[in-house]
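Take a look at the following structure, please.
The complex is shown incomplete by one protein chain, all other protein chains being positioned as in the whole.
Note that the chains are named A, B and C in the order they appear, and that numbering of residues resets to 1 at the start of each chain.
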Amino acid sequence: MNNIYLYTLVGVGLFSLGLYALIVHAHLLRKILAINVMGSGVFLILVALANRTYGTAPDPVPHAMVITGIVVAISATALALALTLRVHTETGRVELPEESLE
Amino acid sequence: MEAITLLQLIFDTLLGFTLLWLAWQALSSPDLFRAIVLFIAFGLLMALTWVRLNAPDIALAEAAIGAGLTGALLLSALARLKAKNSATIMTEQVKNKPLFWLLLTMLSLAVTSGLAFSVLTLQENSPGLSIWVLENIETSGVSNPVTAVLLNYRGYDTLLEMSVLLVALLGIWSLGGVPKRHDSFPGQILNILIPLLVPLLIMVAGYLLWAGAHAPGGAFQAGSLLGAAGILFLLVGWQFGTQFMGLPLRIMITFGLALFIAVGVALMLFGNQFLEYPSSLAGSLIFLIEAAATLSIGITLAALFLGGRPGLRRHK
Amino acid sequence: MTLLIDILTSLLLIAGAVFFLGGTIGLFRFPDVYTRLHALTKADNVGLGLMMAGLSLQADSLATVGKLLLIWLLVLLASASVAHLIAKTARQRGIEPWKQ
Partner (left out) sequence: MEILYLSIALFLFSTLVVGLWRILHGPTSADRMLAAQLFGTTAVACVLLLAQAFEYPPLRDVALIFALLAAVSAIAFVRRAWAAEEKK
């Protein structure tokens, strides 16, 4: 089972991609997608590493954590989308106002 | 190398690279609709990845949520934003600031290499808690180890996770009423398809709930299917009666959490710890809690999709 | 006997894969959304159907065959409905069918 490290590295890559996009993009919908990709990266690392029980079934504890995480992620996404839509109705914009540093 | 190992290696490599590429395309696509469709495809491949990683319970959850909820949520939100053209705005700091780009690239590289290093230097053989889980599986009341962890050993997690669902719903409800929309007539096809699909969804949800005790499945997967059924109803614009939207809705949404806490407290009255099931009753108690949780999770997810507090009209 | 069944399964699976390939090529090459719909439903209906037939031959119980059949029927139902909905909406939105 050498795919453990392959998938772990893919998880790391997804996390970094998501982090990068989260910082670069101002559009709120894109930020929501970016956070979801980061989350998927974390889940992937957890589950891939749960396979390090050579010969026996994988460790069920990370599996349970990830199932919980998926449901939390979707509810957080729904809330974030509702907030985005509210920002849009109030201000007509799809990004948050920038705070000026002066 | 054996042919089977080789084939699996090719499959995994292709899957891994496609995942990364899809994520990159979805996050950098100038067209938001395209980004969302790519993200839906990404969810599909994640489910395949869980299959490859021996995690069928997660594959079921990802399939149910990815196919049934995420796409519908994102597409409905996009429909209401109607601002596709402003899609590639960058944050203020990024525009015309080469120094910031440099810093950001360095940060990303540092995060990636740091994480990769720490992950690759982990112990190669680490069973984690799986030994304890398997040793105590007989007293847990179920034979699927993932369900045992979720509902017995780490029942607190599940309890708090259901509270998170509830808090998210409260957050949405505090933002105002259900957005007004004028749904067109769904048409004959949907009027035939939806009444066929919904009973099947409910049936399969029941099957997954029952199977969860001894095989992959359980309350979250079953609840997600119920949520998808609710979303189908909402998508064709069928209205639930207003008498359902008041107290009955609130009772059903909180029922799962309330029963969970009630069982925990009742066990304390009999001299156990909070949520410490006696092993003779564990199986039945877990099933009872899971059944209530399935109903509540399903209705909460559908209510999240509704996007506002029913019965309250947004004035605008 | 097992050998015969294995050969039959292989043939059915390969035939199914060919239809999936056809669906993908159609999606890739056809000129407009209506013709692509046409290509797509071949993969859904025939491709998956042949695969289901092939896998059913290897199934250990009737329940498994039933589940495979149910999955196939569900995909048929979904793809036929979706194809219809998309074609109808495309017409309403004024996307012209491709003419030589």
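To be clear about the criterion, contacts are C-beta pairs under 8 Å (C-beta built on N, C-alpha and C of every residue); 3 or more make two chains touch, one makes a residue touch a chain.
Values in this document were obtained by computation on a predicted structure and should not be read as measured data.
Considering the complete complex, the chain that is not shown touches B, C. Contact with the omitted chain, checked across B:Val37, B:Val111, B:Leu129 or B:Leu288, is made by B:Val37.
Chain B meets the missing chain through residues 3-4, 7-8, 10-11, 14-15, 18, 22, 25, 33-34, 37-38, 40-41, 44, 47-48, 51-52, 56, 59-60, 63-64, 67-68, 71-72, 75-76, 78-80, 82, 84, 183-184, 186, 190, 193, 197, 200-201, 204, 208, 211, 215-217, 221, 225, 228, 231-232, 235-237.
Annotation for chain C: contacts to the undisplayed chain at residues 6, 9-10, 13-14, 16-17, 20-21, 23-24, 27-28, 33, 36-37, 40, 43-44, 47-48, 51-52, 55, 58, 64, 67-68, 70-72, 74-75, 77-79, 81-82, 85-86, 89-90, 93, 95.
The definition used in the following text is that only the chains that are shown with their structure count from here on.
Taken pairwise by the contact criterion, the protein chains link up end to end in a single open path, with no chain closing the loop. One finds 12 Å separating the Cα centroids of chain A and chain B.
Centre to centre, using the average C-alpha position, chain A and chain C are separated by 33 Å. Under the contact definition stated at the top, not a single residue of chain C touches 2 or more other chains.
Shared interface positions of chain B, i.e. residues touching 2 or more other chains, are not present. For chain A in complex with chain B, the residues that touch the partner chain are 2-3, 5-10, 12-21, 23-27, 29-30, 33-34, 36-37, 40, 43-45, 47-54, 56-68, 70-72, 74-79, 81-86, 88-89, 94-95, 98. For chain B in complex with chain A, the residues that touch the partner chain are 8-9, 12-13, 16-17, 19-20, 23-24, 26-28, 32, 35-36, 39, 42, 46, 49-50, 52-55, 57-58, 61-62, 65, 69-70, 73-74, 77-78, 80-81, 83, 86-92, 94, 104, 108, 111-112, 115-116, 119-120, 122-130, 133-134, 145-146, 148-150, 154, 157-158, 161, 164-165, 168-169, 171-172, 175-176, 179, 218, 220, 224, 297, 300-301, 304-305, 307-308, 316. Residues of chain C that touch chain B in their complex: 74, 77, 81, 84-85, 88.
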